[in-house]
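Note that one protein chain is taken out, while the other chains of the complex remain in position.
Labels run A, B and C following the written order; every chain starts at residue 1.
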Amino acid sequence: MRYTVGIDLGSTTTKAVILDADSAEIRVLGRGITNSRSNYDVACSVALEDAVVDARFSMITEVLAAAGVSDAEAQRSVTNLTMHFREVQYRSQLTTLAGVLDEMIAKDAVAGVAQDDEVEALRAILDSLQAGAGALFEPGARRKSDFFRDIAGSLYMHEAETLTRAGGCGTRSQGPRFDYLVGLYDKAILVVENLPSSGDGFVECVLAAVEMLKEPLPMLANAVHTVAGRALEQVASVGTGYGRARLPFDDAHIRSEILCHGLGAFSMFPGTRTVLDIGGQDTKAIQVDGNGIVTSFQMNDRCAAGCGRYLGYIADEMNLGLHELGPLANEAKRPVRINSTCTVFAGAELRERLSLGEKREDILAGLHRAIILRAMSLLARSGGVKDEFTFTGGVANNSAAVNALRQLISENYGELKLNISPASIYTGALGAAIFAVRGLDTETQATVA
Amino acid sequence: MSTSKQATVDSAKDRSQDRQKQMIAGHFDRLAELEDRGEKCVYTFVPGNLTELMLSFGVAPVLPEINALQSGMRGLSRDYIMRAEKDGHSEDVCTYVKCDIGMMRAGNVGPTGKRLPNPDLLLLSYTGCFTFLKWFELLREEYDCPVAMLHVPYQADGRITDEMRTYVVDQLKKKIIPALERISGRAYDEDRLRELLTRSARAEDDLVHVLESAKNKPSPIDAYFGGVYYIGPIFSAFRGTEDAVEYYRELREEIDERVRLGQGPIIPSGQHVDERYRLVVEGPPNWTSFREFWEMFSDEGAVVVASTYTKVGGVYEDGFRHDPDRPLESLAEYCLGCYTNLNLPSRVEKLAGYVRDYEADGFLINSVKSCNSFSAGQLMILREVENQTGCPGGFIESDLVDPRYFSAANIKNRLESYFQMIEQKRTQGGSL
Amino acid sequence: MTSPTVDRLEKLISHSEELMRDPSLPTVWSWKERTGGIAIGFMPIYAPRELLHAQGVLPVGIMGNGDIEIIRGDAYYQSYICHIPRSTIELGLNGSLDCLSGMIFPAICDVLRNLSGMWKMMFPDKFVHYLDVPHDFDPEMGGTFYRHELTTISAKLVEAGAKPLETEALRESIRLYNVNSRLVRQLYDLRCREPWRVATSELYVMLRAGLVVPVEEHNAMLQEYLDLVAAATSRQPEDQARVILTGSFCEQPPLGLIKTLERAGCYVVDDDFVQVTRWFRHELPVEGDPLDALVDAFLNDAIESPTRYIAEGAKGKDLVDRVERTGAEGVLFCAPSFCDPALLDQPMDTAAVTRAGIPWTAFKYSEDTGQFQVIREQAGTFGDSIKLWSEA
Partner (left out) sequence: MKRDALLTAGIDVGSASVKVAIMRTSEAGEESLLVGRSERIRRRAVDQVTEGLFETTLSGAGLERKDLEYIATTGEGEVVPFRTGHFYGMTTHARGARFLEPEVDACIDIGALHARAILMDRRAKVLGYRMTSQCASGSGQFLENISRYLGVTMGEIGPLSLEADEPELCSSICAVLAETDVINMVSRGISTANILKGIHLSMAGRYIKLLNSAKAKDVVLVTGGLAADVGLMAALRERAVETQSSFSILEHEHSSLAGAIGAALWGAFRARKMSRLGVSLEASGADSR
């Protein structure tokens, strides 16, 4: 089956959306995401693979449904399968990581030769990571993120913390050095995530996942084989995003992120006239007309204050997962007034506020409001907010941000329809994929990296 | 999506350009020898410059703004600015001032590498920019020389009243002319002034013709990047001179020729631009990356057909001319009429007018950090012009001569998105 | 320890602070109901309040507002422009200024100058006047020009619903504002003599409150405050550094900043807050033509300001003189970010105080600054450097 792909290479995450190239209307086959990294080609291909895997899983669901399995049943077992699939992937990545770490120690990659107790500590950490892998992917399990770098990283840091509790002064006398262990990880993960991807490792992983199922649906194995056998052919690709200038595409296959977000939002919600996108390090306010054509836009410049990364820093500072911030902020009783939205100062402001005895949730509420206030300015600058209003980008998944936005919008622009798609983070990639489809007839084909 | 370019043609190196180069070089040579020749010089500003009056006393005008922008184009401004900031000037304020002060502290060597004379008089024609006031207060601390303050009222209600004109004329008579008499040792000679004003008017006619040639399709000129060269002589030391008259006559002929041949503007590389987007631009250009900045436009086939920056040294398109029959009155009206002395509603009206009269596809603001006179309120101007013309507005931020505020990646990103947007509007949603 | 005096002081101060902070201008609304007159806002630094008062207009000082959330105001300004126009536009757009029939924008810098034009476009039906003031101080030129400005305002006010200007009424207004500036000067003199009696944070809110109440009421408030502090025996001298604060003549600093300076060990003995209250060095004559009095005072008796051209004499001399006059031990250059008049003047002023061997430090703020630890560190160190060594 033929598909087009749109890739949005953002500052923090890289997104891929693949569309059915032969369907008259826009038909999304799959979505994929990964954390951005210095090797853009790898980031793009990992995101694409992830999208393809996603596509294949939805095909499996269809096949099951076709075979007479009830939707709920099909859904449940595929979700189950997916979780095991992720676990298998995670475990193999852990093994890769362990291998790289061994090399690191072998050739003293980190300043200061590893001491025996530090090698032991590392072993202990890796063992507990492997041991904990299963729990991570149980139904309803809480993960700080879906990216290997973050999941493994936070667990690794946590273990390192406890193992070096007494230490930290960098002096040898006090057992394993925390900084040394952190250094090892930072180095290793860099290598791991920039390794050229193994290609479509779907079959092996999915079969392993099927093995792990307690009582798999009888026809599941067949479905998996049918789908695994299907050929997926990429016929066109368009790239966008912050890293646009350095995307592994030629100029003909690159579109401004403004146009992609405008078009993506418009195609998700055809009533859209105003789009707000809060990404990792830029915020965009876009006005589109009845054809999804951008008529005016504004974006922040020279300063990333109040962008998604800001929340990232806060989450790190509080040792929370990004997705945990919103719910916590929603518990605020008396939100604190925050003026500075400088990302790098966020941690300091947070600490100062906490030391003043203010509540975490109240501060968080203030931080979220501060972000949205900046967005409100950008919206006003771009020509205000018209019905319907579509909120996209990673921050659109943050309930506290959405609440603050909803309130301020209704206060300042009256009641209007606020669209948020659960797939809002893929808006730019979707727009790009649509451009790819449109380009099909006119442009010579190109494929990702 | 970059435009094809025709091969370089000889006419790229216009005679007028050479003449202008010679004029400017000659001017700075003269300045370098000024002190030996016992001649006097006066520092003053581009908006509201009283060149004819100064020339009528035989004193040479020096324009710190021009020196600053020249330093910017030569890549000297960064060090000059750093030097001024090192000496306690704030990061927040106008970089022209800091560049000028830095240059002076570094020995006051001018754009052509020759030393500039110290001022015998600071002619503070306070026209449309608050910073001018501080600039010469600061220079006064450096040079032990008199200051003549000409306060030009602001056109707050969008018109020049009799009281404003009288106020300015009185100051010319009672303060400026006596000050010039003192330093030049000459008496005020109104007939001489009349001759100069007559020549000014002639050059001004030709300048207007040149700028309005952009109404042609394709436009033979770039009225922003090219425009800054065209306004050079008339905005600086040459208004009222034979040289200026000659330059503009020549320029006019060249432009008319280009119109006849249906040629687009010529960029520094010597090539003609194929016009794809006609733009109106508000705000001064960035000087430190002038050529790179220009090419961000010309590579996309964007031609500026009208700009407000080419009106800072005088607005002539509405019929104003220096008038030998009303010498001081017309000088007063000239000062009062400079673009930055217009209130915001008038500026919106002008810009909207340009968009219509020059049939522009887009309207772009280059907002410079340095210049609050231009920049404060530009975002409202953007909205208003969009509303009045239905023409999509674009907004980019840079600075005059501080390279730290020219982020090429950011500006390029915005311009690309902006041009793609205009294109997309044209093709109504089709694939780009 | 509380006493009736202390309680009354606290009430007066918290009342004044309330008036300063409340963006909805309740006092203006109630004054309008009471008198049926119109109110006109004016921005920093100086506006001829006497003239407005004489025509039955309530002059209301609008100095932005650091407490309100900026939602639309930021949309009009780039990052490199000061904060006061943002909050002022916010106030205009959120209806806080509906009680005003118009605004006067004095000629002090390009940002406020351009704001006057923006205001015309935003509020086409309101009275908007850009008060262009002369930088020529010859009565026949600058004087004539300024007199015409005043008569123009006066006429436009009548169109906006004010009483025509009458000589006697203007004389009476000048008398009232003379009293006001006399009381303000007393307050400043007292703080300079005995800074522990008059906390600058108190003086500040007293002045700010005066911007939104009728002058008669403000005079009463000032008198009450002076009487109360005279009776407040509990206030004792502390080991603090005497400093002059300069640069805050337009966008006003957040109260928290002033309190931070006090906590960091500084007695502010002179400042340039709310300068409209003491724009003239002396009281205006009430005999003769009162309009001439206003013009003459503006040309010849106004205090030095970075927003006015100084014809002759060295910049910064005035500041050095003030340091000597007030016995200050140092100068705090405390200017709003991106404030052209203050920041372009600073090199000349710092040069002058340096030549005079006066210690100084400089920092910037914005009216909505919420964190002061950096400023506290700076002011604290400045205080330390003066105190530890004066002791040692």
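Keep in mind that, in the parts below, a contact is a pair of C-beta atoms (placed from the backbone, for glycine too) under 8 Å apart; a residue touches a chain by one contact, two chains touch by 3 or more.
Keep in mind it's a predicted model, so treat the numbers as computed, not measured.
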| item | value |
| --- | --- |
| Left-out chain, listing which of the shown chains it touches | A, B, C |
| Touching the absent chain when the full complex is considered, from A:F57, A:Y156, A:Y180 or A:F435 | A:Y180 |
| Touching residues on chain A - with respect to the absent chain | 11, 36-40, 110-112, 161, 168-169, 178-180, 182-183, 186-191, 242-243, 245-246, 281, 302-305, 307, 309, 317, 319, 340, 342-345, 347-348, 351-352, 355 |
| Hidden partner interface residues of chain B, rising order | 82, 85-88, 91, 404, 407-409 |
| Chain not shown, touching residues in chain C | 239, 264-265, 359, 361, 363-364, 373-374, 376-378, 380-385, 387-389, 391-392 |
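The definition used in the following text is that only the chains that are shown with their structure count from here on.
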| item | value |
| --- | --- |
| Of B-C and A-C, pair with higher C-beta contact tally | B-C |
| Distance between chain centroids, defined by C-alpha means - chain A, chain B (Å) | 49 |
| Centre-to-centre distance between chain C and chain B (centres being mean Cα positions), rounded to whole Å | 37 |
| Chain B: positions in contact with at least two other chains | 379, 397 |
| Residue numbers of chain A (touch at least two other chains) | 301-302, 381 |
| Residues of chain B that touch chain A when the two form their complex | 1, 379, 383, 386, 392-393, 395, 397, 405, 407, 409-410, 413-414, 416-417, 420-421, 424-425, 428-432 |
| Complex interface listing, chain C residues touching chain B | 75-78, 80-81, 85, 107-111, 113-118, 120-122, 129-130, 132, 134-136, 138, 140-142, 144-145, 148, 306, 309-311, 314-315, 337-341, 343-348, 350-351, 364 |
| Sites on chain A touched by chain C in the complex | 301-303, 337-340, 349, 352, 373-374, 376-381, 408, 412 |
